[in-house]
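What follows is one structure encoded as structure tokens, with my remarks underneath.
A protein chain is absent from this complex, but the other protein chains hold their places.
Just so it is clear, A and B label the chains in written order, and each chain counts residues from 1 on its own.
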Amino acid sequence: MVRTWPIAIALNLIAAAAIAEPAAPVSDATQECLDCHSDAQPGLVHDWKTSRHARTTPAQALGRPDAERRMSAAQVPDALRGVAVGCFECHGLNPKAHKDNFEHNGYRINVVVSPADCRTCHPTEVDQYSGSKKAHAWGNLALNPVYSMLVDAVDGVIEVRGRKQRLAQKPASQASRAQTCFACHGTKVEVTGTRKVDTDDGEMTFPILSNWPNQGVGRINPDGSRGACTPCHPRHGFSLEVARKPHTCGQCHLEPDVPAYNVFLESKHGNIYESVGHGYDWDHVPWRVGLDFRAPTCAACHMAGLAKPDGEAIVARSHDFGARIWVRLFGLVVSHPQPKTGQTHIIKNADGLPLPATFAGKPAAGFLIDDAEQASRKAEMSKVCAGCHTGRWVEGHFAAMDAAIAEADQMVHAATALVAAAWKRKRADKGNPFDEWIERQWVRQWLFYANSVRYAAAMGGPDYATFKNGWFYLSENLHKMRDWLSKKGR
Amino acid sequence: MVRTWPIAIALNLIAAAAIAEPAAPVSDATQECLDCHSDAQPGLVHDWKTSRHARTTPAQALGRPDAERRMSAAQVPDALRGVAVGCFECHGLNPKAHKDNFEHNGYRINVVVSPADCRTCHPTEVDQYSGSKKAHAWGNLALNPVYSMLVDAVDGVIEVRGRKQRLAQKPASQASRAQTCFACHGTKVEVTGTRKVDTDDGEMTFPILSNWPNQGVGRINPDGSRGACTPCHPRHGFSLEVARKPHTCGQCHLEPDVPAYNVFLESKHGNIYESVGHGYDWDHVPWRVGLDFRAPTCAACHMAGLAKPDGEAIVARSHDFGARIWVRLFGLVVSHPQPKTGQTHIIKNADGLPLPATFAGKPAAGFLIDDAEQASRKAEMSKVCAGCHTGRWVEGHFAAMDAAIAEADQMVHAATALVAAAWKRKRADKGNPFDEWIERQWVRQWLFYANSVRYAAAMGGPDYATFKNGWFYLSENLHKMRDWLSKKGR
Partner (left out) sequence: MVRTWPIAIALNLIAAAAIAEPAAPVSDATQECLDCHSDAQPGLVHDWKTSRHARTTPAQALGRPDAERRMSAAQVPDALRGVAVGCFECHGLNPKAHKDNFEHNGYRINVVVSPADCRTCHPTEVDQYSGSKKAHAWGNLALNPVYSMLVDAVDGVIEVRGRKQRLAQKPASQASRAQTCFACHGTKVEVTGTRKVDTDDGEMTFPILSNWPNQGVGRINPDGSRGACTPCHPRHGFSLEVARKPHTCGQCHLEPDVPAYNVFLESKHGNIYESVGHGYDWDHVPWRVGLDFRAPTCAACHMAGLAKPDGEAIVARSHDFGARIWVRLFGLVVSHPQPKTGQTHIIKNADGLPLPATFAGKPAAGFLIDDAEQASRKAEMSKVCAGCHTGRWVEGHFAAMDAAIAEADQMVHAATALVAAAWKRKRADKGNPFDEWIERQWVRQWLFYANSVRYAAAMGGPDYATFKNGWFYLSENLHKMRDWLSKKGR
């Protein structure tokens, strides 16, 4: 029977009652923040009021059984123990490290709360994260000269010059970089000065931050730390439900380049999530397979601490999101074992390039995890699968995935052979290997089409394997490149 | 814990109880409608029964406090005051104005309920709407000769003729126009005759309507009025929840041409909506930031009346959807200040064309809002942002957006230079500037790719800025056009 609006109202009455229950005590400093900001940014403040941070003190959180702990610190500073995790408790931490610290109505406030601050209560999570590719995402792009050429080729303004309509490419501007690649990878946020602003409460002075706002996963913060927690735990609700839902991961991991989100939604796991996910328990720690959720989301397979319905642990939580994966599907330009460290710009392959494999496919083995580590991670992921699938099912699935990865890589090699022929014949200039039309078709082959096939194989998305950026494009693209090389009409 | 079907049943029992509560009294005329149509169109009738229209009388609605009013009329005709807003109350209004009025079992009935009819109870909303680009959407397309060339080039059937396979393009048929552009823009619905139909209740005579059904926002109705309320308040539930959810706006404002919906879903606002929007209060008037919703939807930023949790107003509701926006991201062919009036086909730019700017980018300033009005609207939108964000955050966001808009426009100019070279060299015929292949690549540049970059900048969608119709395509497309010009293989 269709639920009508009187029912919605009834549910809201229950919700209102819930909100009326006593929250955790608020520190004097935070109360002063709330006095003004409840009026200045009421949505932000109310979001926080619904959060666990507003309803629990660290002392209470420390008292939870180990398996249900959301805090990993054994202890926290006394000043924080007995009060809600409020405005000042976070924005007032480590003031000396923060170049964005400023005087504000008698308090020293940081604009940006960084992982180094969150580490006060969540050290295990921050330490795991800090070793991951995510935490290094800024440098992995900005400090890798090959990738930087791709950024310029994609994002730089192009002018048409002269009688022959020559294309003149500028380097990508700071602005377009921040809106495109570095929106996900994170920007370098620095204090460039201060300025005075007339506010409703009189003149105030604020620091000026470059490349701000940004919530990229590898952001360089004004305290020098790397990374950001807000992309997955957005301001200021810190909702576990948000972090566990695929829409969060899907802000960055989506088609055409990293179609993980899209493939998930089209998979059977996604089908079940979209159909009956409203009945999952999104907040339980640990996350109990079958009882709390029927089919996994991104978080379930890649990072959550999972348990059986009776509470017996299956796998431990990890904030190093690659900890359960062995092969890197994302081809640069082909798939390869996961790097040993999250810092990938230090890699040097046999061609001397900072890439995990040569264009011909030879892995930079010294920088990548070895067979034993690959096997160990595959075993860990298999434990996740075994929550619902038999061993034979899982083995069959991974065997099919391996076959798809190998074939997708072959299709990339074919495209590389064609672009290499164009370079050799001076039909294209390898100076920047990513800017000309024929080069861009090569980029599409590995970045869009082969990735689609590989991610589809990993998670079971038949259309991304076939018609939606998959094999249909892998094969058509080779014919398109080949026709261009032979000047066959087009 | 996964919610099982017994719970669903329990919730339905509550819902059933809710439906049993007394609805508003129904007029005799409407009761006669219901007697037959409850059987003939039971879904339609039941949808209405769950609506506020079926549960409230105008007299009750008029008694609500101002801030909570959903009706803007100060008074309504006596006959309507004390009864539910039922079939005849809407379909029986203004019979003389309606060319689609017909005799039906002793009553004079209009097939189409128009904004002029809804105006009886909602005059402020209809008047605001009537001045908007939406209400003029039919004429803005149909009466603009430049855009009409685009419609023909896109939607006209093409035949292959002769030994040389010449392409012969027909004008777009009425049918394809109604299914494509005018599905959103609205059709011209006219009475073309009457016909007799054998029904279960005997022979009846009905008017024949051209281009019907249609629910485009700028529909020309049989009473001569412009617009339609049903696209956003669909039949016959008139649900505020539907109007406030992004899927409604997303029927027309979606990629590749107007990727507002897609960018929203990929933004942090969309991420939060998709993750925890099930807990929002979708029905409260005014809409209280933080309390009723955690992150905005399209409606929150662009039209809803917003308040702080304590009820203090932030911005007033407007049914002129452009009232809080100053720049028109949608480039024709480049971005420009919003037009002064919703009727854009009357614009004449410096080239004599009915476009808001010349192809070279010079705005038709006399037809566009001035700097003061732009600043005023930006200030209004900034109030919305301030619900959750600090002033520095908001300023940083808009500065980044301005930079992105400027660069996207530069990339359009580059494409315009290339297509202009093709026209000059007689490689393409400017007669219809939108039909040939090279011209279509130019259209893609401004209509698909530059729009994606601009909308992504406005709402924070990193992938639409980059790989999904964004910069990757903006730059590749210039190389593709340039290669074609130089006959470089392709």
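Basically, a residue touches a chain if its C-beta (ideal position, glycine included) is under 8 Å from a C-beta of that chain, and two chains touch if they have at least 3 such contacts.
In this text the structure is predicted, and so the values were computed from the model without any measurement.
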item: Chain not shown: contacting residue from B:D281, B:E373 or B:E395; value: B:D281
item: Touching the absent chain when the full complex is considered, from B:R294, B:H389 or B:H479; value: B:R294
item: Sole residue of A:D100, A:E125, A:D152 or A:E266 that reaches the chain not shown, by the stated touch rule; value: A:E266
item: Residue among B:L167, B:A350, B:A375 or B:A399 that touches the chain left out of view; value: B:L167
item: Selected residue (touches chain absent from view) among A:R64, A:K164, A:R195 or A:H278; value: A:H278
item: Missing-chain contacts mapped onto chain A; value: 1-4, 7, 11-12, 14-16, 18-19, 21, 46, 50, 52, 265-268, 270-272, 274-276, 278-279, 281-283, 289-291, 294, 308-310, 386-393, 396-397, 400, 403-404, 407, 410-411, 414, 417-418, 421, 453, 456-457, 460, 462-463, 465-468, 470-472, 475-476, 478-480, 482-483, 485-486, 488-490
item: Where the missing chain touches chain B, by residue; value: 1-10, 12, 15, 39-47, 49-50, 111, 153-160, 164-165, 167, 169, 173, 175-176, 178-181, 183-184, 197, 199, 206, 208-209, 212-213, 215, 234-235, 237, 239, 241-242, 245, 247-248, 250-252, 254-257, 276, 278-281, 284, 290-294, 427, 435-438, 440, 447-448, 483-485, 487, 490
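What we mean here is this: only the chains that are shown with their structure count from here on.
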item: Chain centre separation (chain A, chain B; CA means) in Å; value: 33
